[in-house]
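Written below as structure tokens is the structure these notes are about.
For this view, one protein chain was removed and the others were kept in their places.
By letter and in written order, the chains are A, B, C, D, E, F, G, H and I; residue numbering begins at 1 in each of them.
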Amino acid sequence: MQRADLTEKLLDIKREKGWSWAHICQTIGGSSPVLVTAAILGQMKLTKPQVAEAVRLFGLSEAEGRLLNEAPYRGSCPMPPTDPLVYRFYELVMVYGTTWKELIQEEFGDGIMSAIDFDFELEREPDPKGDRVKITMSGKFLPYKYYGATGNNPTLGYKEE
Amino acid sequence: MQRADLTEKLLDIKREKGWSWAHICQTIGGSSPVLVTAAILGQMKLTKPQVAEAVRLFGLSEAEGRLLNEAPYRGSCPMPPTDPLVYRFYELVMVYGTTWKELIQEEFGDGIMSAIDFDFELEREPDPKGDRVKITMSGKFLPYKYYGATGNNPTLGYKEE
Amino acid sequence: MQRADLTEKLLDIKREKGWSWAHICQTIGGSSPVLVTAAILGQMKLTKPQVAEAVRLFGLSEAEGRLLNEAPYRGSCPMPPTDPLVYRFYELVMVYGTTWKELIQEEFGDGIMSAIDFDFELEREPDPKGDRVKITMSGKFLPYKYYGATGNNPTLGYKEE
Amino acid sequence: MQRADLTEKLLDIKREKGWSWAHICQTIGGSSPVLVTAAILGQMKLTKPQVAEAVRLFGLSEAEGRLLNEAPYRGSCPMPPTDPLVYRFYELVMVYGTTWKELIQEEFGDGIMSAIDFDFELEREPDPKGDRVKITMSGKFLPYKYYGATGNNPTLGYKEE
Amino acid sequence: MQRADLTEKLLDIKREKGWSWAHICQTIGGSSPVLVTAAILGQMKLTKPQVAEAVRLFGLSEAEGRLLNEAPYRGSCPMPPTDPLVYRFYELVMVYGTTWKELIQEEFGDGIMSAIDFDFELEREPDPKGDRVKITMSGKFLPYKYYGATGNNPTLGYKEE
Amino acid sequence: MQRADLTEKLLDIKREKGWSWAHICQTIGGSSPVLVTAAILGQMKLTKPQVAEAVRLFGLSEAEGRLLNEAPYRGSCPMPPTDPLVYRFYELVMVYGTTWKELIQEEFGDGIMSAIDFDFELEREPDPKGDRVKITMSGKFLPYKYYGATGNNPTLGYKEE
Amino acid sequence: MQRADLTEKLLDIKREKGWSWAHICQTIGGSSPVLVTAAILGQMKLTKPQVAEAVRLFGLSEAEGRLLNEAPYRGSCPMPPTDPLVYRFYELVMVYGTTWKELIQEEFGDGIMSAIDFDFELEREPDPKGDRVKITMSGKFLPYKYYGATGNNPTLGYKEE
Amino acid sequence: MQRADLTEKLLDIKREKGWSWAHICQTIGGSSPVLVTAAILGQMKLTKPQVAEAVRLFGLSEAEGRLLNEAPYRGSCPMPPTDPLVYRFYELVMVYGTTWKELIQEEFGDGIMSAIDFDFELEREPDPKGDRVKITMSGKFLPYKYYGATGNNPTLGYKEE
Amino acid sequence: MQRADLTEKLLDIKREKGWSWAHICQTIGGSSPVLVTAAILGQMKLTKPQVAEAVRLFGLSEAEGRLLNEAPYRGSCPMPPTDPLVYRFYELVMVYGTTWKELIQEEFGDGIMSAIDFDFELEREPDPKGDRVKITMSGKFLPYKYYGATGNNPTLGYKEE
Partner (left out) sequence: MQRADLTEKLLDIKREKGWSWAHICQTIGGSSPVLVTAAILGQMKLTKPQVAEAVRLFGLSEAEGRLLNEAPYRGSCPMPPTDPLVYRFYELVMVYGTTWKELIQEEFGDGIMSAIDFDFELEREPDPKGDRVKITMSGKFLPYKYYGATGNNPTLGYKEE
């Protein structure tokens, strides 16, 4: 059983039952809707208590539940994305990538924003000219470590750069 | 004169003068630091009043100023990005792309978040476990229009979907 | 059930019944033939009233109808297109892309023509030297917004560029 | 001398003089603005009378004029386009390509819309909700020829398909 | 039913019956062997009278016959071709492409050789040093049209270039 | 000195002098126009007597002449070709590649048409509906050799297949 | 039936029976082990007498035997090869490709080593520091032919280059 | 000034002076040889005290020193790497990637090994059968965070998975 | 039977039984866990004694066991890897590839670290700031051999470089 087959099965059940993502995420609970939806789509794992809820909701076998508890081989779509909604995010990276790099590094020093210790929220922002999609992301800044020649002892802290 | 050559010249001056992006953006003013930085990096245009400030700050010729007022052929980096900081954003699109699609479309209907009518803010979020990069994005939702057979008259509104 | 499987089923029924696209689009109604055809081919959604007609016409299950009401993951063909008819449009973009950019931006300023708020009509143009394919497209112009540092308040209007 | 170098020179002069495309196209004349602009950008040739005007306007050498009269090796931008304005056209091909194929072939039979015997017009369409880019394209329909076994004598006309 | 599945079925029957392409093309008739073979391989359509012969020869269903009458989504092999015979043609394009462009354009002006209004013949050319494959191709020359600003009226003929 | 630089120099001279390919090929002589043009474009070598003529015609240095006598690293254009004239040949390979394979192999057995022992002629074919580009190619058929286990002694001839 | 399916079937039988390639090649006979193995793997054809042996050995149907007698669409693995053993050969081409070109052309003139009229032998070369894989390849040299303007009559022989 | 130009200059000086990497890394000091070498090659930054040493050693201008203190746009070689030494590491990722994923995730849970908080040591391991390259890498394990619906408060710890 | 199908079957059994990799590797034994895991994932072979254990543990057929004893066509994941854990290793190669090349070659001379005679160990390194993944790799250094013109006799040893 491939994770992709399980994803297709879960989407079939969602469609047949007429469930919304809100309903599924509320029932499974335990983490943000983004993470639960991503897990159903095969991109994140569900924790064990979440799996128990998912098994009950979707009527899954024990093996299917265990598959939902595994860290999947991630990658949800072809790149560049062919779907316009997903592509717009890709375009933002292509156009603003070097800008974000300059500004984050001026503020934080040499390093990256983590895509792992990362949180994401999605809201509707009412606007008379047309409602807006508001996205709030927060990722831990991870500085490049400048380890010394003797191994793991960082001999130069970030301040000294 | 290619825009890329002008970008290289501006970065050389920035380095020689020891200016920060904050200094450049404050001096040029008129829009958010993300937009001003992106323009210096060759991804956005500066408006005419901004160009006047940039010409003064960097000591540019009139033709160089006009080039900064042109909408550039956008695309700031190779894709997939080879730089780790930029790549993490690319990875977020690859992993969460289908999730964002599902949740945005459940909330707003069939359409996209605009990457054109789009605002972006970057902040430092202090955190005892390590400061975080906080990003707030807001893009207008643009619904797919279901035009009728007689031309531009939308015969089916979004509500009726 | 994947959308591609449903598309194949619908095309099989169309072929067996000997229906034309004109017949299908007229029966389903509610939007232009381009949009209805695109939905049958898995690139657009049908609205609920359209789904009801499609279910009746093709004899579909309720779940199949719901799938037609979902916004699909778009992308109808490999790129570059291998089919000559589709490739000619790709070639037009490759050859005239920068020309369209220059002329649209000279007329409208920095921004894009929307591919979402977009209408498309196709006509036969009789011509003694050989009939012509006439295509009329109309997409809303979306200007890049130059938001200020304080957030969503556009401090610089398009006129001032 | 490469055509790309000449293009860069012409754009430099345009910028220094502060000319619009409208001014350049009107001065050179002889064909539609799309074709003149495309020629300046290195994608089309200018005819000899047009070259004479261009040489006068831009102050070119005779060899530069002759280069403008040569059919260039076409291809104006990388594919997929990285610029958002150009990408939206690419996206239209990717999303609607198979739809256009179905509808054009139902109307005209097996063949293509020519990208060579092709005309293109661009207009501003005023709209209270935001002006629109109106594009009218007209390309000759070229039917696949079903030549017989004896050589060039088409034994089966389009009607008989 | 996908066209590729039908192609596989037809090749299975051809193999089981031990038929040659010559036999199939002669039986179906109506156009050149290249076109009939291409249709069996899923790259061209058969006209209605040809379909009738093909249905009889291969024992096909009515729906399969109709599929053979549809214009397929063309593209017969991966590019670059991995098969040596097909690759040699690809190599000819790669090596001689710019040469053909120069010579065709010197003779005919700016335009292309049509790949749609196109005929192809294949012969064995006996040669004591080893027989040769003789290929004769004939494609209509299509000149780029230099339409004027007022629309479809060509204001500049080919002669005046 | 790269061959590409020499090619650019030769094309500059051709343009300044206003020479046609016909003039250049006639002056250099010794092989078909296709081969001479290909050599000027950096895809073939000129033989020593041809080099002598080319040196005289273009006023080249001895080293430049020797470069023209070297077998170049071939490959005249990016693939897929972005230029429409060259692309049409590429398209023919993509659409008809498997057809040509089937028909050549039915006639000649397992093998290829040589792209090395290969001749190419280009003619204008007058036609009231529009002149045609007539291309005649002739390549030696090279059968796959089925060498025996004892080394180079072919134990199975082509006839026995 | 696709050739790839037949290949998989033959490998399954080989595994179940515990046969070596040596056993299979000896039983089928008639050409070198490289050619017989390549045919079983779907890259070469077997001649008719070889097919008879293969049908007996593997217990194949008549249609399966005929498929083995067809020239396959060649291409045995993705490129670049992901398997280390196959990749090393690819690496040799990448590193030494231009060297081989220089040396072969200095010795033989402008042309290629045929990959069609080609023989290949593989031996174990005992060596106290570790046995070696010894490969002997022999391909016919094919000179580029410099055909004259009058057609197929080569007016310049290789000696005169 | 591009970082790549500075890298070339530094390598030229290294070659002219006949310096080893060991000499350069010892002189610049402050972090491990891997990091100093990577900085000279344009992949890492040098800290300010290191820059002072590098400026003295190589005789650089102040602006060149500042460039060495900037976080570069990383990416040292084309991918897949064409150089055999670098390719072997790429191959290890391709062959063992999924294995490492399984074993790291079984030991640590869902997450990654950081490539940012990362240390690397290289040693010669004497071996009578041929010395070995010993590499020790140590990267911080970063668990995927399962943030709750209320924002940044992690409601599910790693242990509870 | 494809190796990928067997891999999927083995992972299904592992999931149903709730086995860990540690349990599987301990049961099969005979080589390091990395090698056993890689074999189960289709990237290495199991030796015959290991196959016997695997057949017993997983309840496999004799043919399935033999398949596990075959050297697979290696390549475990798409490149670039879409999964973040695997990608981090790819990133290390992209960023540090040229650095490793310089340092390994300064220490060992011209050659590579073998990816075949290669050992890999994975450990948890406890760290109060967050445990670390410690990886120890050891690959035999393979010097490029500078063979003389008379064949396999190396006339220049490594020392003499």
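Just so we're on the same page, a contact is a pair of C-beta atoms (placed from the backbone, for glycine too) under 8 Å apart; a residue touches a chain by one contact, two chains touch by 3 or more.
As the structure is a prediction and not an experimental result, all values here were calculated from the model.
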| item | value |
| --- | --- |
| Those residues of subunit E which, in the complete complex, touch the missing chain | 80, 82, 84, 87, 91, 94-95 |
| Subunit F, residues in touch with the chain not shown (by the definition above) | 1-2, 62-63, 66-67, 70-71, 73-75, 79, 115-116 |
| Where the unshown chain meets subunit H, residue by residue | 8, 12, 15-16, 18, 77-78, 82-85 |
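Operating definition for what follows: only the chains that are shown with their structure count from here on.
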| item | value |
| --- | --- |
| Approximate Å spacing (C-alpha centroids) for the pair subunit G, subunit H | 42 |
| Interchain centroid distance [CA atoms averaged], subunit B/subunit G, Å | 53 |
| Centre distance in Å when subunit B and subunit F are each reduced to the mean of their C-alpha atoms | 47 |
| Touching two or more other chains - residues of subunit G | 71, 73, 82, 84, 116 |
